[in-house]
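The other protein chains are all here in position, but one chain of the complex has been omitted.
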Amino acid sequence: MTAPSQPLLEIAGLKVQFGQTKAVRGIDLSVMPGEAVAVLGESGSGKSVTGKAIMGLINRPGRVEGTVAFEGRNLVGRSERDLAAIRGPGIAMVFQDSLDALNPVYSVGNQIMEILTVRLGWDRGRAREEAIRLMEQVGIKEAETRLGDYPHQFSGGMRQRICIAMAIALKPRLLIADEPTTALDVTVQAGILRLINALRQESGMALLFVTHDLAVARQVATSLVVMYAGRVVERGKIDEIFARPSHPYTRALLASNPGAVAHWSQLQPIAGNPPDKATKVTGCAFAPRCPRAEPRCRAEAPELRDVMPGRQSRCHFAEEVAHV
Amino acid sequence: MSDRGRTKVLEVDRLTKHFGQAKALDDISFDIAEGEILAVVGESGSGKSTLARTILGLLDATAGEVRYRGTNLLTLDRRRMRQTRQHIQMIFQDPYASLHPRRRVHELVSEPWRVHRGVVERPQWRSRVAELLDQVGLPQSYADYYPARLSGGERQRVAIARALALAPDFLILDEPVSALDVSIQAQVIKLLMTLQLQFGFTAMFISHDLALVRLIASRVIVMYRGQIVESGDTRAIFEAPAHDYTRLLLSSSPSLEGPSAVESR
């Protein structure tokens, strides 16, 4: 890990708060140009909010603190105009709720073409061809005839693919994909993951892939960031983490994977609930659910620290956890 | 086939649904025995959600019959259909769209009792909602939140609480956990299965997560372009898939073992 180049995206101390709700409590992560990073974490751990904060899409009364540096320039606090110039060709995002992101009153072809005509000033003929190409690229059959169809005429999975087509239309340098395949069946998911990998190889696009599916994370990314309660608890190379997790939460996450057991009764959900987002956490946020917790954990908050080469963990006993 | 001798809760007979020229459902027939969990798997657009909606009468079938405990649902009058719906509940695929944006969690979960009077009396609503939220692992404070404040997983748990509110006899689960992370998935699946053991409801479980299907369903039907291409015992199908599409499905499932896609290129 001695990449000399500057990170494409570097987030430091990112905090997002909605009133009393601390959605993100301090995130540090970086994405190198062309790198693929997966963000893994429990529902409500702040993954989507992180993605939106990077895009500058947190609206009042949400408050953003910390820095989000894209190509060396901090985006936090920038004007809507500056951000708009970066969104699209700089950073594009496929939203988790993108099933609802398509306008029902315009045909999908129109919606894809509009991006090209408005942002690139293309004429409609050229935009149309590109729209067809994009739709084919994301695996929609007979794209030309389906161009005039409206969103409701597509199944959930197809609509999601159209959203991906729209996100990559402007060839972004960083694609943030917020659980883009959760609504898709495995064959299409495999196709989309292959597509994203291919796009990355062609264009050198970097990827921040938000997911809660460990197996999917492994399909697209080489690095992994595990989030818990609005913070990064572990990060490093994905295969190394899966082979030897150094945080009890990562370990529990791996154990609750349905692929790992033979009957539903053997599933091991992580007991309890994540901490209330309105309260201040003292000590380790995972302590109430951690099988390894000791008194020290409740008193003293662990820092994210290097525990082995290329690996950071936010646990007092990371070394021991890794060696179980 | 292990469950064949038991009472049929649902019998779907030559069900067909066309959207204009497109055949979303083409001559579908299957049945579900009491207490059974039948999984429906298939690619995006193969008609799984259409099947669920047609069974519930949310879409008008082009042809065929759907019998729930012997009565054909498709010919019921409005009033009888509404009564029957007390016993059949559905959890929708997309938790971002299935909850009314202007209703608090408490109202969403108690809504079924407003529609079907007499199931739970109004004074008990608060405490029953509290119980249901607890069962699906949500803190009490969420009762006063609007869905916009909840994450995807939290919303889906609200939808599950709402579906369980009427203690249904037959539950259609349209990819209920695909929006949830694995640890909550495990929790919700365990919850659903424990409730299933407890109340013995019958379920149709639509999913594309084969790992999950393998864990909970006794039988599977595999859909492809509006048709059933394979059906049978879960284990049998997983061990010896007969149809090409089923094989593709099995091989596409991402797994934690073996080389990862990124590394292998």
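Should a chain be cited, it is by its letter among A and B, assigned in written order, with residues numbered from 1 in that chain.
Following the convention adopted for this analysis, a residue touches a chain if its C-beta (ideal position, glycine included) is under 8 Å from a C-beta of that chain, and two chains touch if they have at least 3 such contacts.
Methods note: contacts and distances are computed from a predicted model.
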{"item": "Listed names \"Glutathione-dependent formaldehyde dehydrogenase\", \"Peptide/nickel transport system permease protein\", \"Tryptophan synthase beta chain\" or \"STAS domain-containing protein\", with the criterion being the UniProt name of the chain not displayed", "value": "\"Peptide/nickel transport system permease protein\""}
{"item": "Touch with the omitted chain, as defined above, among A:A84, A:A271 or A:A299", "value": "A:A84"}
{"item": "Which residue of A:G13, A:G204, A:G272 or A:G310 touches the chain not shown here", "value": "A:G13"}
{"item": "Those residues of chain A which, in the complete complex, touch the missing chain", "value": "13, 18-19, 52, 55-66, 76-77, 79-80, 83-84, 87-88, 92-93, 95, 98, 100-105, 111, 114-115, 118-119, 152, 166-167, 169-170"}
{"item": "Sites on chain B contacted by the missing partner chain, in the whole complex", "value": "53, 56, 58, 81-86, 89-90, 92, 94, 97-102, 111-112, 115-116, 146, 148-149, 159"}
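Just so it is clear, only the chains that are shown with their structure count from here on.
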{"item": "Contacting residues of chain B [partner chain A, same complex]", "value": "19, 41-46, 49, 93-94, 96-97, 137, 139, 141, 149-154, 175, 178-187, 189-190, 193, 208-212, 215-216, 248-249, 252-256, 260-263, 265"}
{"item": "Touching residues on chain A, where the partner in the complex is chain B", "value": "18, 21, 36, 41-44, 48, 96-97, 99-100, 153-158, 179, 182-190, 193-194, 197, 201, 212-216, 218-222, 238-239, 242, 252-254, 256-265, 267-270, 273, 276"}
